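These notes concern the structure reproduced below.
The complex appears here without one of its protein chains, the remainder shown in place.
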Amino acid sequence: MEQASVEHSHGHQMDPYVEYSSSKLGMWLFLGTEILLFGGLFAAYAIFRAKYPEMFAEQHEELNKQMGAINTCILIFSSLTMAMGVTAIKRGKQKLTAILLLVTIICGLGFGAVKYLEYSAKFSHHIYPDTSIFFSLYFLMTGLHMLHVFIGLLILATMFVLTLKGKFTAEYNTPVEVGGLYWHLVDLIWIYLFPLLYLIA
Amino acid sequence: MILTAITVYVSYIHFGVFNIVVAMGVASIKASLVALFFMHLKFEDSITWVFALFPLSLLALLIGMTILDTFTRVVVP
Partner (left out) sequence: MANHTIAHNVYVPFLEKKGILSWLLTTDHKRIGIMYLVSISFFFVVAGILALLMRLELLTPASDIVSPHTYNVLFTLHGSLMVFFFIVPGLAASFGNFLIPLMIGAPDVAFPKLNLGSYWIYLLGTLIMLIALSKPADTGWTFYTPYSTTTDTDVVLLTFGVFVLGFSSILTGMNFIVTIHKMRAPGMTWHRLPLFIWASYATSILQLLATPVVGITLLLLITERTFGVGFFDPAKGGDPILFQNFFWFYSHPAVYIMIIPAMGVISEIIPVFARKPIFGYKAIAYSSLGIAFISFLVWAHHMFTSGISSLAATIFSFLTFLVAIPTAIKVFNWVATLYKGSIQLHSSMLYSLGFIFLFTIGGLTGLFLGALAADIHLHDTYFVVAHMHYVMIGGTVMGFLGALHFWYPKWFGKMFNETVAKIAWFLIFIGFNVTFFPQFFLGVEGMPRRYATYPPQFESLMSLSTYGSWILAIGMFVMAANLLVGLFRGEKAPQNPYNSLSLEWQVPSPPPHENFEEIPHVTDWTYGYGKKKESEA
């Protein structure tokens, strides 16, 4: 017996709902890989912190907690505006979405600016990635994170331009939602980076 | 909104003695809220949940076993 009997079907365009749920699943899978990528760094952190608790306690005082806290607030706020942006486009409000995306981007740029100030301060104090294991971890973890912020900003900028061009509607807004998921991941990682690097005693 | 408030509150506590467990706990609450509500994980199907959570368990495995190895080695003087 054959495995299948042929039946009329819906042609070769992907069903919009299938495409939407596929894209979301795909992005969640990709976010899983990002967790494991950073995970290696978190593992290194755990090991070295357990090995050298005094180094960590002493050297983390060099980090500027205020700037770290500001950055945390900026990022969480940007996550909020991003989520609001997705809700807005699902209601067909293109202009509102564009504004919210712009705010999110500005927040991201603000985060970058604060980081730039932090790094310059470190370098002017002759603190570099190879100064010690703690600072290697600091620069690598925040550096890799910053790289992801840049990528996120590129994605958001693309979404912003496309929204202005009217490409997204209440029916079709998958890229905005999926791009938003990526931005939320950037926030999630920082939520863990901040206490681990700045706040431990 | 709530999250921002939590963050500010946390950043004031850092002047005291701050246990890493509590810090991680607060971070995890914040992260869960972001994931569940901002990322709509609360409304996703079960397969998405599996793929969102399974990497975390793998991470726990990596960290756990590597720490186990590193700290149960017998250092020959």
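Here the chain labels run A and B in written order, and each chain numbers its own residues starting at 1.
Everything below uses one rule, namely that contacts are C-beta pairs under 8 Å (C-beta built on N, C-alpha and C of every residue); 3 or more make two chains touch, one makes a residue touch a chain.
Computed from a predicted model, the values in this text were never measured in an experiment.
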Residue among A:Gly26, A:Pro53 or A:Gly92 touching the omitted chain: A:Gly26
On chain B, residues whose C-beta touches the chain left out of the figure: 47, 54-55, 58, 61-62, 65-66, 68-74
Contact set of chain A toward the excluded chain (per top definition): 1-12, 14, 18, 21-22, 25-26, 29-30, 32-34, 36-41, 43-44, 47-48, 51-52, 55, 128-130, 132-133, 136, 140, 144
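Heads up, the rule we're going with is that only the chains that are shown with their structure count from here on.
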Of all residues in chain B, those that touch chain A in their complex: 1, 3-4, 7-8, 10-11, 14, 17-20, 23-24, 26-27, 30-31, 34-35, 37-39, 44-45, 47-48, 51-52, 54-56, 58-59, 62-63, 66-67, 70-71
Residues of chain A that touch chain B when the two form their complex: 21, 24-25, 28-29, 31-33, 35-36, 39-40, 42-43, 46-47, 50-51, 65-66, 68-69, 72-73, 76-77, 79-80, 82-83, 180-181, 184, 187-188, 191-192, 194-196, 198-201
